[in-house]
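Notes to accompany the following structure.
Left out: one protein chain. Kept in place: all the others.
For reference, chains read A, B, C and D in written order, and residue numbers begin at 1 within each chain.
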Amino acid sequence: MSDVLLQAENVGIRFGGLQALEGLNLTVRDRELCCIIGPNGAGKSTFLNLLTGTLRPTSGSVRFLGHDIAGLPLHRIARLGIARKFQIPSVFPSLSVEDNLKVARWGTSSPVRPVGELLDLVALGSRAATLAGELAHGQKQWLEIGMALAIEPRLLLLDEPTAGMTPQETLATAQMLLRLKGEFSIVAVEHDIRFVRALNCETLVLHQGRRLRSGPFHDIEADEMVRDVYLGRR
Amino acid sequence: MRPKACSQACANASQVLPDTMDFVVTTLLNALTLISILMLVGLGLAISFGLMNVTNLAHGEFVTVGAFAVYFVQSVGGSFWLGLAAAPIAGAVVGCILEFAIIRHLYSRPVSTVLATWGVSLILQQGLELTFGLGAKPVTPPIEGTFDLFFTVYPAYRLILIAIAMLTLLGVVLLISRTSFGLDIRTVIQNREMAEGVGINTRRTYAIAFTFGAAIAGLAGGLVAPLAIVLPQMGVNYLANAFFVVIVGGVGSIGGLVAGSVFVGGLTSVLNYQISPSLAQAIVLLAAIVAVRLRPNGLFNGASR
Amino acid sequence: MIARDRNWLLIFAVCAALAVVYPFIADGYQLTVIRDALIFGLFAASLDFFWGRTGILCFGHAAFFGIGGYIMALVTLNDAIPLGSLLGILGAIAGAAFVAAIIGYFLFFGGIRGSYFTIVTLAMGVICQQAAVSWSSVTGGDSGLIGIPPIAFDLGEIHVDLSQDLPSYIFVASIVAVVVLVLWSLSRGRWGAVLTAIQDNEVRAAALGHNAPLRLLVTFVLSAAIAGLAGALYVCMAGLVAPDLSGLLLSTEVIVWVAVGGRGTLLGPVLGAIAIQRAQQTISSFNPSLWPLLLGCVFVVIVFVLPDGILSIYARLKSLFKGRRQAQ
Amino acid sequence: MLRTLAVSAGYGLLPVLNGIDLSVAPGEVVGLLGRNGAGKTTLLRVIAGGLKASGGAVVLGDQDLTDAAAFRRARAGIAHVPQGRGIFNQLTVRQNLEVGTRAAMDRGDGGIPDDIFGYFPILREREAQIAGTLSGGQQQMLAIGRALCGLPSVLLLDEPSEGIQPNIVQSIAELVPRIARERGIAIVLVEQNLDLVLKAADRCLVMEKGRIVHEGTPEAFADESLLKDLLAL
């Protein structure tokens, strides 16, 4: 079990009188890829906030490398090795693409990848001097993934990485992640079934704040109950 | 002997006076007066600063303009009450012009708004001085004398001020929560582009809301005119405290405004009696900073959301 | 980006050359006028380093100027303290930085940004001035402390004595030049890029491992420290310190200088400070009541006509010129 | 009903639309396809008035709306459901609908039309709930319902499937053509979700680099190779 990176045990959270999440378990091992899917309002983003320590669970525990990270300031969490890509692409619009990546590298004490390599990884080599605010939507998403890579994370959390992407961009993103799979662990929250299908990984399905199913994606896709509440039938 | 030492000793001596009820009631009424003024000035700010996110440093000048309206009406022979009716109108006119000429072009540039409105505040002050001459303007209260309240006698005009302030607050609450215009305002504040998309004339709504805030500040100016100095530069005395009221109470809710006014006004009145007033003022402002640190969303957060 | 750097250095060099030539053409009085204006220019640059880099407006910056001034006064007026001027300057810097650290801690770590910060610092300025007036046993009350000696100290072999006009001018001009250069190199390098990132999206910057509140705090403290330095220099040149040197009016004026000179350019605010003060004194001698009116109009006009300040005129003319050439 | 004549527009100096001619008839659903950055969302914004056209004209019936402010267009009968839905989060469901009737103030009786609840029964159930607490799918229904409260003659839908679970996407796909037919509304539907468009639209347009490059029926688009070609799938 020494290769367990992130462990959520019996996690629940309640907002006021509302039980938003209940009894969730998730174990992410080193260099493992997994996805979380579920209908809107199922609590995916809340769960992600618990995993990154932004929220503190009202029951259960979330441990990263054995530490309780709930309530730590964001930058401390980043320095522990958790990188997060937000749902709305959030790059620094008034800095150039290159400076965006530089700023990202400066966030950690020991960046490894040079900026040039990062640029190539996210296919923005030709746009290094462009202001990030002028990039197309999909390119911003990629730049953001590049920034997340720059801090040399142990764990990369992606919140709807393909939101607003065209189908072909979605697939390209999936391929990019598969290429990086061996380097660190990835947890992705996603709607786009094509994307999850392309990743074809361990998948957790949430519904109304609880685990509905979990397992490899092809099992999930075939599951009757998942089809009922979420995927729908054709 | 240091006079301050005496002030301390005397204050302590006075606390053991027998007529506690008198003391309590008067303190309460003093606090209420201050709270009422802060609330009225803050109400306009709560709309422009709290809801529309416009940092209007010329807000104090709406108060000034209101006070000058009362002075002007009295000086040409009108009664105080006529002047008080003119005060919000004067505030509204200035607010409307300001919104039209400057603010509406700067909704997306908050720092520029700060600069421009400060500039406007200087222009208004100097303009008033050039128009009405140097120095303080006389305003006579509508009623002299005091009112007997069983436990104590209290200046009658202050009681009127408190009453008008409370009625105004009630009116604003009803306007925002019960009328369709109130619904429009809330809509525009939440999502301007979408409000425009459902057919609301957002420019007009903003302009009216801003003007309305200026009118209330003008009314506040009219109300304080018989009580405090009337001078082109008087507005700045109210500005910082009013901002604090809004920030401490929490942006975007009337409840927050009331909470903020009670916090700043109440604390000032009570501390004023206990310690040196200068120190009291510093403590209130520092307490406000600490309060903002501890409750960044305001004392009254959550109530409106 | 590189072209912009070259422009800046060019303008800086021109200004430096003018500053070197000036003593040869000016008399002692004119030197003192520019010297004092330069000190306020330093003050403006200190505000610009914070406001221009973080986009957060401090409306009580004169508080730090005043704190620096009062500490300098108290140290140099106390005969028991050796090396008075030198310790005074250090104390002024440290004192202003300390107060900024306390206030900044509450504000930045409390999540206060934008207009909130502006308003809270506005109140801070009011408190500072009131404290300077009321706490008369230390501050001398509303009339302030007088008789502050000119800067003079021996440091090993170096003998500094600024009681004469020319040495004091040279001293001040060099300090301003060095500080502006240092701040400029800071703000275009790594420090500046991260601050720009924080200004763009603070949460994102934090999620990349940057301690955003700490960065803002350090920037604020640095800015306040330089304001304190400017205050210390000024009171020595003026010979006294008074409460309104930490007041709202000066806080407002410094904002105008920065806005007129060009926010984020560091050099612009220095030029803005000199230009506006000269204009103010000249206009005031000519017609006293015109100045406040004019000042108000300057605020409004700057916002609409020259949002990037006077320094941007050069860049604008250049691009206009370029555009014309391309059009031909 | 709705026509755009050689409309062009852009952000700053960056041109996004280059002469778009579009015409939609009452009761018709037109699907708008294209890659990211092709200009679909921009076209909807130009029609709704969120962005000024730099050239060309926007005409509704016999009214030229090219220079009209956004709220005037809404009152003229153009309803826009933007990407991200634009729900007023802090208002109740009912207040959201009530605000929606503002667009109809010159034409309707100011009330919320009853049949809205027929299309979206969930809205009646949740009438008093704060809109921000609705799920994404429910918010999407509210957004469409609110748009209908303004008694529009044109409805612009921008990515109604975004962030919505698949089964609700399906029901939206069924509702859209129904609304168009029953109320005689011209609907322009911008979508990434090809299945939805092909199911709901009567006619499909493909945009590329600010132009309309292809037009055809959904059946014609069922041809995989054509799609690959146009959308680079």
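We take it that contacts are C-beta pairs under 8 Å (C-beta built on N, C-alpha and C of every residue); 3 or more make two chains touch, one makes a residue touch a chain.
Operating definition for what follows: contacts and distances are computed from a predicted model.
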Among "ABC transporter substrate-binding protein", "Cytochrome c oxidase subunit 4", "Multisubunit sodium/proton antiporter MrpA subunit" or "NADH-quinone oxidoreductase subunit D", UniProt-listed name of the chain not shown: "ABC transporter substrate-binding protein"
Partners of the unshown chain among those that are drawn: B, C
Option touching the unshown chain, where B:37, B:215 or B:289 are the choices: B:37
Touch criterion as defined above, residue of C:16, C:160, C:240 or C:297 at the omitted chain: C:240
Touch list for chain B against the chain that is not drawn: 1-4, 6-7, 10-11, 13-14, 17, 19, 22-23, 26-27, 29-30, 33-34, 37, 134-136, 138-141, 144-146, 153, 155, 157-158, 224, 226-231, 233-234, 236-238, 268-269, 272-273, 276-278, 281
Residues from chain C at the interface with the omitted partner, ascending: 28-29, 32-33, 36, 130, 133-134, 136, 140-144, 146-147, 238-240, 242-245, 249-250, 277, 281, 284-285, 288-289, 291-292
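Just so it is clear, only the chains that are shown with their structure count from here on.
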If a chain touches chain A and chain C alike, it appears here: none
Leading chain pair when contacts are tallied as C-beta pairs: B-C
Most distant chain from chain B, judged by the mean position of its C-alpha atoms: A
Mean-CA-position distance for chain C and chain B (Å): 33
Chain B and chain D, separation of their C-alpha mean positions in angstrom: 45
Where chain A and chain B are represented by their mean Cα positions, the distance between them in whole Å: 48
In the complex, chain B residues that touch chain D: 180, 183-184, 186-187, 190-191, 193-203, 304-305
Chain D residues within the chain A interface of the complex: 35-37, 83, 134-137, 162-167, 169-170, 192, 194, 231-233
Chain D residues touching chain B - in the complex, by the definition given at the top: 48-50, 69-71, 74-75, 79-80, 82, 86, 88-91, 95, 98-100, 102-105, 146-147, 150
